[in-house]
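With one protein chain held back, the other chains of the complex are shown just where they sit.
And now, subunit A:
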Amino acid sequence: MSLLRGLLGMELIETSVRLFLDFQEKLASLDSALILDVPLGVISRIEKMGGATSRGENSYGLDITCKDMRNLRFALKQEGHSRRDMFDILTRYAFPLAHSLPIFAFLNEEKFNVDGWTVYNPVEEYRRQGLPNHHWRITFINKCYELCDTYPALLVVPYRASDDDLRRVATFRSRNRIPVLSWIHPENKTVIVRCSQPLVGMSGKRNKDDEKYLDVIRETNRQISKLTIYDARPNVNAVANKATGGGYESDDAYHNAELFFLDIHNIHVMRESLKKVKDIVYPNVEESHWLSSLESTHWLEHIKLVLTGAIQVADKVSSGKSSVLVHCSDGWDRTAQLTSLAMLMLDSFYRSIEGFEILVQKEWISFGHKFASRIGHGDKNHADADRSPIFLQFIDCVWQMSKQFPTAFEFNERFLITILDHLYSCRFGTFLYNCESARERQKVTERTVSLWSLINSNKDKFKNPFYTKEINRVLYPVASMRHLELWVNYYIRWNPRIKQQQPNPVEQRYVELLALRDEYIQRLEELQLAGSAKLAEPSTSPAGPSPMMPHVHTHF
């Protein structure tokens, strides 16, 4: 697939949406037409290869690098100078920002019967968590994004901290990202709080308000003597950050806190690691030393560290030992990974389709993971150092968890892959821009369609037939290298040799199973109704409880 040879009779249908190539594959073994479907948003780089003087059949044409682990190479004929036109059009539409054109999501007029933008309502989500309560309040201090321009408008903070306190704390936290609540344990009331690094700097600055504020957070749980701080970074990186004004909470300044480093590397390390993964899977899969080459990319090792960190966060909170404060440098990459994964482990609600959408919407989109910079939507600067696969890494961690707990998630693999596909496609507004304030300025919810509209209007396609709802079960995945595996169906999906063998029968069977499940659940409800009706009328059925009641209970 990497080298599409012999493009005779190729028809290039170009819309501003995607690049469709429809041509007869010339291989004798394949009679069917091969259709290549590439959303233009996925294109990272377009290059011309070969010049007017190049010889050889495939030496002249276009080389397209994609964000989703593939490269496409089109060999073109030199006659007619069609290449320049094609190059210009492709560049225009693949990188609209550089040409003052709107991103495709703003032109997309798709209609769905549900509105994905209504999925996440912060007030409702906090209410579900039991907030506000005696110790935590909802504040609108950031209504106009004046306190922190990369935070959402609505924040949950300790009841005992006044708005003025918050403003003073903001001066001591990188980009004003103050510690705010992400999740509260329904029983033991310990919390996960997220923020950015403190601005300690070389001189070891202290801030009384910040110190007091962290103590107020600790005191929301009376029995806890220490607040646990997880700094996602490796120790050395945290120290090095002092040189640029950042740093971490020192023991001297924060008596009632314990700090641990989680050794997760920064966006640049992750980008290079994924680049190495791409090198060994595309265009040709590394054959001779597959496992050791895979190991040398360190991708799985990074996954392991992220998962291990999240497990520690989840364990602290679930055991009620301590509340947890998580930060990295700016608190929008590793921090988002850790809080959202820990929440996924702790709270079964987030393992449903809508729950997961809310989780992404809350911990990633509203809290300012810089999707625009990390993905580079519509931007032609493919070498931008701000790009990094942080969100992909999060989804990979979720996939690893779903492998280890095959019945714990309502969604299937296709759901995760669809999210990743539309992370790049620019067909929906969901992942556009860096933060909520920017989205509001651009009126994204009014002018674009949400990815959740697509998914929620056809939920069955994304459901896991083996899902069994369990409340209050904490999932601790095994984060050892022995139990992690490369997500072949995502990273190597373009390789025809690795293609899943019979996706259709499997999906068909899963659909059948889903139908079975629904039928059964409906049946169960009817039985329960019948049973309770019977119990309510003891005079008419003196024979005692319904004979099928025990039967009903054995299943749930």
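Here, a contact is a pair of C-beta atoms (placed from the backbone, for glycine too) under 8 Å apart; a residue touches a chain by one contact, two chains touch by 3 or more; residues count from 1.
As a working rule, contacts and distances are computed from a predicted model.
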Protein name, per the UniProt record, of whichever chain is missing from view ("Phenylalanine--tRNA ligase beta subunit", "Adaptor AP-1 19 kDa protein", "Phospholipid-transporting ATPase" or "Myotubularin-related protein 9-like isoform X1"): "Myotubularin-related protein 9-like isoform X1"
Selected residue (touches chain absent from view) among A:His134, A:Arg222, A:His255 or A:Arg482: A:Arg482
Missing-partner contacts on subunit A, residue numbers: 281, 285, 287, 289-292, 294-295, 300-301, 304, 404-408, 465-466, 468, 478, 480-483, 485-486, 488, 492, 495, 497-502, 505-506, 509, 513, 516-517, 519-520, 523, 526-527, 530, 533-534, 537, 540-541, 546-548, 551, 555
